[in-house]
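Here's a slice of the assembly, chains where they normally sit.
A, B and C are the chain letters, set down in written order, and residue numbers restart from 1 in every chain.
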Amino acid sequence: MDRDRARALLEAVREGRVTPESALESLARAPFVETAEGRVDLHRALRQGLPEVIYGAAKTAPQIVEAMRTLAAHGQAALATRVPPEVAVHVREALPEVEYLEDARLLCLGPAAPVRTGLGSVLVVCAGTADLPVAREAVAVARRFGNKVELLADVGVAGLHRLLASLELLRSARVVITVAGMEGALPSVVAGLVAVPVIAVPTSVGYGASFGGVAALLAMLNSCAPNVAVVNIDNGFGAAALATLINRA
Amino acid sequence: MDRDRARALLEAVREGRVTPESALESLARAPFVETAEGRVDLHRALRQGLPEVIYGAAKTAPQIVEAMRTLAAHGQAALATRVPPEVAVHVREALPEVEYLEDARLLCLGPAAPVRTGLGSVLVVCAGTADLPVAREAVAVARRFGNKVELLADVGVAGLHRLLASLELLRSARVVITVAGMEGALPSVVAGLVAVPVIAVPTSVGYGASFGGVAALLAMLNSCAPNVAVVNIDNGFGAAALATLINRA
Amino acid sequence: MDRDRARALLEAVREGRVTPESALESLARAPFVETAEGRVDLHRALRQGLPEVIYGAAKTAPQIVEAMRTLAAHGQAALATRVPPEVAVHVREALPEVEYLEDARLLCLGPAAPVRTGLGSVLVVCAGTADLPVAREAVAVARRFGNKVELLADVGVAGLHRLLASLELLRSARVVITVAGMEGALPSVVAGLVAVPVIAVPTSVGYGASFGGVAALLAMLNSCAPNVAVVNIDNGFGAAALATLINRA
């Protein structure tokens, strides 16, 4: 509840239109819906300008269905991330209007946000073909959140010419999301070439001493470029949400 | 070298005003100055709109002096981060015009950038008094880079009322930098209250299982808020540089 | 063997009613039953006021059945924790009177303890829907151990209003169990709001740099609130057992 609404409420109390007890209830009443399995947040769109997103990794199909239905019933779009195909199938049986992007493991309910002209475009750059699922999660989420998005794939640093060939594209973006596993060097190189914020997404691509993405994560946290910040391993969604807020005018 | 300058150079070659050999030299010639100790980058300001910043942690005073002098000789402002007081003393003996912010361990040469109206203000929020040195590095750097900056200190999550009392301030910023050690919970709580990008800076404040800031770092990487990205432990400088780029119109 | 029984035994020796050899045997004889697979402890109820609990994770169905039968034969209730459904099926074939709570992976033999009025109620708070299985283990165990228990679910710190809306419930408990994965910030926030002991249970919910619950565990160990103590990752059972002892008058 923001300050303006609080002030209006208190005015109503003074004028006798609202009882103190009732005002107290309003002050305490949170903008969520209590369901059998949780408290679905209805006001994130209001608070953050982003729709509520359901973390689908450890949820059952019925839990996802219930949360999506609640959001839909309140007129909100919704996403569910990290949903395995076998769960998605069951969700779509219950909610056939839901779209599933298997590559990005993303369930989408309701229309995408209209493209805002905002500050510019979001560019998603990924190091190798194996990083594509994470990159595609970022692309899909950023698009649904109303950004103009482009994807530049397979430009790992051991073949610099592939990256340098797209310098113009790199420099045209308002914010760059870099997605890389293994040695995670891509963000440092990209950040040295552009003058905008770079969000680094380490991926779990690799083996042995990559430790499920830790090597890439550490490299990104230690980037000698000053314009890099990092999100969790494989977190394409978070990178896209953050990029959306950066891209807003 | 950007595409326009390359095109102009090639035109000059075609018109015979520049020989191919000389053009080749120009294409290869990098925008740096070779000194006894390194290659000082003169074009970061041009490339990124940020002045060159010297990583002072493992450098001797003469190395810092030489790099700063080179930058000054080319008309550039310069910063040096993580400079211990005993090194700073020697740098200032050689370059008395340099300013030293001991709390932030920051050496500053030349004038700060003029404040840009940009998109809004940068808010630096820190959890405890012990986090202040890192927070102050962020504040000082962001100010020198031309931002309007505010500091909200000592608002750890175990006393929520201190944070909630400043809700209005929190919501007025274009970008928030959160600085916290120990359990590193502050960014998650702050990010849920604002609708802008939140940069999380873990600090090495703590003992035992804080592992020099690792506990806070991991907490921040795992934030359930979608609008958080993380920089290295104690990296107030990086957070401020990134915030500057986010804050630009 | 407690001090009083030892004294009585020694008196019997002095009076010649018991031979020294036999007394020696009694002193050495432990309150357990030797079975084919182990030594079932019969005196934990006597020693700790808690029934014996079988760690079911690495046991076969026959091992669990034997232990439960032995306890039942001595008139004791029993629990088995972390029992996978496919093992539980076989246990219940052998012991149909056993109840299985699949969500909590808990096998229960015999009646629950009667609810003691004790010092108050146990409140289990969990951050997200994905943490519910661990929270439900805590709820189920605490109930069987005779506590009045309430559950507050889906109140993660990135949507503080959901938590603050239940402040009254939070402050009514004698002991609070907080269950959270990812950044594990919930216990710090809750502990700042209540004046009772808070037991923190990290969960393995999360991915990437959550490292199976390590991020949450470290956050909880580093809580800046002074009234937090931590149990093992996903250890809902341990939290409930400890809460039971705290709750006793």
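Keep in mind that, in the parts below, contacts are C-beta pairs under 8 Å (C-beta built on N, C-alpha and C of every residue); 3 or more make two chains touch, one makes a residue touch a chain.
Only a predicted model underlies this, so the values are computations on that prediction, with no experimental measurement involved.
Trainee: Assuming 3 chains are placed, give the number of copies in the entire complex as this structure defines it.
Mentor: Every protein chain is the same sequence, and the full complex holds 8 of them.
Here is the rule we use: only the chains that are shown with their structure count from here on.
Trainee: Same residues or different residues: which describes how subunit A and subunit C meet, taking over half shared numbers as same?
Mentor: Different-residue interface.
Trainee: Using the average of all C-alpha atoms in each chain as its centre, how far is it in Å between subunit B and subunit C?
Mentor: Here subunit B and subunit C have centroids separated by 49 Å.
Trainee: Let me have the rounded angstrom distance from the C-alpha centre of subunit A over to the C-alpha centre of subunit B, please.
Mentor: Roughly 25 Å separates the two chain centres.
Trainee: Give, as an integer number of Å, the spacing between the C-alpha centres of subunit C and subunit A.
Mentor: Centre separation, subunit A to subunit C: 38 Å.
Trainee: If I count partner chains per residue in subunit A, which residues reach a count of at least 2?
Mentor: 55, 217, 232
Trainee: Mind pulling up the subunit A residues that touch subunit B in the complex?
Mentor: Going by the criterion above, the answer is residues 2-3, 47-50, 53, 55, 119, 167-168, 171, 192-197, 199, 217, 221-222, 224, 226-232, 237-239, 241-242, 245-246, 249.
Trainee: Show which residues of subunit A lie in contact with subunit C when the two form their complex.
Mentor: Those in contact with subunit C are residues 1, 28-32, 37-41, 43-44, 55, 57-59, 63, 67, 82, 202, 204, 212-214, 217, 232-235.
Trainee: If you look only at subunit C, which of its residues touch subunit B in the complex?
Mentor: Those in contact with subunit B are residues 127-128, 156-160, 182-185, 188-189, 191-193, 206, 208-211, 214-216, 218-225.
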